[in-house]
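Every protein chain of the complex appears in place save one, which is left out.
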Amino acid sequence: MINIIKNYKSVRNHTEYLCSFLELEDFTPQSAAFASPPKWHIAHTTWFFEQMILLKYDKNYTVYNKEFSYLFNSYYNTIGKRIARHERGLLTRPSVKEVLDYRKYVDEKMLSLLSKEIKEVNTLTILGLNHEQQHQELLLTDLKYTFSKNPLYPVYKNENYVNDTNSHEGWLEIKEGIYEIGHNSDTFCFDNELGKHRVFLEPFKISKSLVTNKEYLEFVKDNGYKNSKYWLDDGWHWLQENKISKPLYWEHINDVWYQYTLSGLIKLDDNAIACHLSFYEASAFAFWKGMRLPTEFEWETAANNLNWGQRWEWTNSAYLPYPNFKISDGAVGEYNGKFMINTMVLRGASSATSKNHSRTTYRNFFAPNTQWQFTGIRLAK
Amino acid sequence: MINIIKNYKSVRNHTEYLCSFLELEDFTPQSAAFASPPKWHIAHTTWFFEQMILLKYDKNYTVYNKEFSYLFNSYYNTIGKRIARHERGLLTRPSVKEVLDYRKYVDEKMLSLLSKEIKEVNTLTILGLNHEQQHQELLLTDLKYTFSKNPLYPVYKNENYVNDTNSHEGWLEIKEGIYEIGHNSDTFCFDNELGKHRVFLEPFKISKSLVTNKEYLEFVKDNGYKNSKYWLDDGWHWLQENKISKPLYWEHINDVWYQYTLSGLIKLDDNAIACHLSFYEASAFAFWKGMRLPTEFEWETAANNLNWGQRWEWTNSAYLPYPNFKISDGAVGEYNGKFMINTMVLRGASSATSKNHSRTTYRNFFAPNTQWQFTGIRLAK
Amino acid sequence: MINIIKNYKSVRNHTEYLCSFLELEDFTPQSAAFASPPKWHIAHTTWFFEQMILLKYDKNYTVYNKEFSYLFNSYYNTIGKRIARHERGLLTRPSVKEVLDYRKYVDEKMLSLLSKEIKEVNTLTILGLNHEQQHQELLLTDLKYTFSKNPLYPVYKNENYVNDTNSHEGWLEIKEGIYEIGHNSDTFCFDNELGKHRVFLEPFKISKSLVTNKEYLEFVKDNGYKNSKYWLDDGWHWLQENKISKPLYWEHINDVWYQYTLSGLIKLDDNAIACHLSFYEASAFAFWKGMRLPTEFEWETAANNLNWGQRWEWTNSAYLPYPNFKISDGAVGEYNGKFMINTMVLRGASSATSKNHSRTTYRNFFAPNTQWQFTGIRLAK
Partner (left out) sequence: MINIIKNYKSVRNHTEYLCSFLELEDFTPQSAAFASPPKWHIAHTTWFFEQMILLKYDKNYTVYNKEFSYLFNSYYNTIGKRIARHERGLLTRPSVKEVLDYRKYVDEKMLSLLSKEIKEVNTLTILGLNHEQQHQELLLTDLKYTFSKNPLYPVYKNENYVNDTNSHEGWLEIKEGIYEIGHNSDTFCFDNELGKHRVFLEPFKISKSLVTNKEYLEFVKDNGYKNSKYWLDDGWHWLQENKISKPLYWEHINDVWYQYTLSGLIKLDDNAIACHLSFYEASAFAFWKGMRLPTEFEWETAANNLNWGQRWEWTNSAYLPYPNFKISDGAVGEYNGKFMINTMVLRGASSATSKNHSRTTYRNFFAPNTQWQFTGIRLAK
């Protein structure tokens, strides 16, 4: 039980560490429905512990501020009303200080409750900490999106999160056969990874390296964004409607390529792994190359022999339930299952993913037009 | 080669038979981007033979009217510009008579060309006829959608296409194992069915009957459309935005349930198989029942022991390429592959599907909010 | 009373004359919410006589088809529900023949009723005929808009309605003073013209001629559509959002200017009076010229000394009530008053206006982005 307390403190502190680079003005505004403000992230992750744990397992618990359960709910329909997702940035109050006080209050109560070593509390706390780690990465991606709208190109900190390079080359070959997929539940995983089961895979090859900026730039220069034949139909419409002709955050100024990063606007590094690509872009690039994206089952089967963790890697698998997937009762059950439509699976992790928050069975998922995550491309054939 | 000529005449005639129940005024208007007018269907299917076959294999062929290649292109980016999909209903000219003349002209040339027994022509003609059969069903579904907007509830003909009932009950059990999926290419199939390959299936049960109106009505009465917990997140948003509280074409008048059909407004038949349900509705119904939809692989494995063909049956499989799926070169290659995103697979066929246009490997696909097709629900567990 | 019967027949026949140039396929489709189909126009004008006159003054009158009162209501909230304005084009039924039968039926009843020489009937019939004359011009403008969406450039008839030229030049000067405005009610006028009243005008000059295509083309060539300083703010936004760079129906093909007309695509006639300009375009052109548009009071005061009737002339007057304007009770009261916001007054008439349907006090009105009417520009200073 010492571990869970240590872990709790460590994860919670990391969120505040990430905020230590912000100006007070950065905490509130929201630049898109999908990009929540830092203040909302730090309050919502706290709200999760209050709603899912303290209110159920600590009989003496007094809610910090009853309005907050309305303000900081994300998408849990089970727990009352919530403010519109795109209006989170209008909550100038409570102040950042008040939200930090809320965190302190909940932390004290949680630490006291954790010391009682209740099994269900531990289980839910581990879920809450994994939830908070997810929001740590979102805090960075959402902030980057908001900062990118500012012509001043604000600097968050020196680390830019996107200059990683590949350490391996060539192709890994996997033979046909029946393979086991999914997580066994001894250690933590999300419900969508559960249910170890078998799949049959035809033989395939998967790249040991991720696509670099240089390779992607060749696609751009070869009129990749102007030729419909490379693109899925929805992807082509998405390009036209949004007038997209290059990756998010890339800029072409006086014939030099730049990209906006969390350390400001920098020259595009040819050798760095391409980042912030949508599934549509990944799919078009693969088509242009005469190759394809791996399925999530191919990826998981190959993962132990790959170097991964620098980019979330798009797979050509739709996010769907595993056989025997079960949705939990209550609000926790809303966590994953209801998004199993119109989204694609990403595997791996990124340089912005929190430590100890990745494994080969992890199933991340986003809509195919998603660009603001730290996503990249691994090819298969 | 006699067969192909006979087949050509038969399919082409059937399109005109379907139009024989229309008033001249019915041919032109369009009620939604997805619901093309009859005139467009009969011209576009003709255009297909002209563009894909006559222009390539008949050296003496003179295009009937060069404007038509622009007017009646559907989504083939490869072949020049096309009018916006939602503006097809504005083409009051050419007149219906002129389009029928166009059909006659192309038919003559095609029959003459077919008599030369050229292999590639035969292959492409079979594709063209299957394409036309798809448009025959679309002609009915699109017309129904347009008619449904008219408070006069127009009657198309006596057959209503939706009063089929189930002939079997109970559950079919399938054991775990490796199964073969896909079509081998001796007989016609679309490119998306190709590539016979193996999948591993965990054991499952699949219903021998499809969900009836009576069963679906219980879901409606149990506040199925008001309870977010049954719905996928996108489905729930779809309900709210479109204020949907019942299946398309159902009406509740003075406490009696009716449905609009191609033979007019009729009382809802309890025993008939439920129809015109979106994937979202199918998925929510299954969740409410405590069951699920089958995958397309489960369906295909079980199909020979099922009674199917009354409704297109939603599966819980996203429409994605089979291993080794190849996209053909040129315009024909745009047929299927570019829609492999954000769509779900339907298997089977419906009472509105043209004869000789169904098989157990057929992969139909539509976006999950699609209601205007003759779709239904088969449960699995 | 002979006159009213003669007049009734004449106006009603003219509507059918205008339709005699149509193909049957042209009657139903609708190309924009504002552009109703011919079938709707010929049914709605008939509906007006049925609803406003026959149902009130002919005790034996049997409604032709009670569904029609719902189908062919335009915007009269007072008279029950109506189908959405943008869905008029989906009414493939009733057929054109049935609507023409409806016209005959109502005409018979009306002629019989008119022979009874009832004063209120006469008054309302005159209103109904003026209403029908308005729809005669709309029938042409709406048809032109629909035809213009067809790449075949359909020909309606030989008359193109836009090749008029100016017969006078120079400026008319009007002295300052108190002038009388408005119609006195001895002859027919709409309610919005009523209430003769006085206005004070500062001295002004008004052009004897309307702006020609040649003059307007100079504005286009001088980057008139690219320079925000000429445009009202809403006009500039309208340009950007709709990507407008030239008048509606103008086309620039291989460096030659054309315009689509009701007699097909023709070369732009330099000397013809410019047509189909929005208020925003008229205002920007005037600004570029260093001049302005006249107010409706200036126009009315000068009208007897002007040559007018070729284009509806935009004024710089918002459409607002005259002093002592009264809204009639009942449905007829909805005719004009409720549109007195966000619209601008046009004075005069156009070459597409029905005969005997113009006078110097006539107040036409449209939103400032309106292009599809036969509108033009007269300058003042």
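Which chain is which? They are A, B and C, in the order written, and residues in each are numbered from 1.
Methods note: a residue touches a chain if its C-beta (ideal position, glycine included) is under 8 Å from a C-beta of that chain, and two chains touch if they have at least 3 such contacts.
These numbers were taken from a predicted model, which means no experiment stands behind them.
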**Item:** Among shown chains, those touching the left-out chain
**Value:** A, C
**Request:** Check each of C:S228, C:S245, C:N305 or C:N356 against the chain that is not shown and name the one that touches it.
**Result:** C:S228
**Item:** Chain not shown: contacting residue from C:T123, C:N271 or C:N324
**Value:** C:N324
**Complete:** Per the whole complex, from C:T146, C:N316 or C:S350 the residue touching the absent chain is C:N316
**Asked** Where the complex has a chain not shown, which of A:T15, A:Q51 or A:T146 is the residue touching it?
**Response** A:T146
**Request:** Identify the residues of chain C touching the omitted chain, counting contacts across the whole complex.
**Result:** 75, 77-78, 178, 197-200, 202, 204, 228-229, 231-236, 279-280, 283, 292, 316-318, 320-321, 323-324, 338-342, 344, 368
**Message:** Counting contacts across the full complex, list the positions on chain A that touch the omitted chain.
**Reply:** 23-31, 39, 67, 70-71, 83, 87, 89-96, 146-147, 149-152, 154
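We adopt the following convention: only the chains that are shown with their structure count from here on.
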**Request:** Name the shape of the chain contact graph, picking from line, ring, star, complete and other.
**Result:** line
**Fill in**
Averaging C-alpha coordinates per chain, one finds the centres of chain A and chain B separated by a number of Å equal to 36
**Request:** Could you tell me which residues belong to chain C and also touch two or more other chains?
**Result:** none
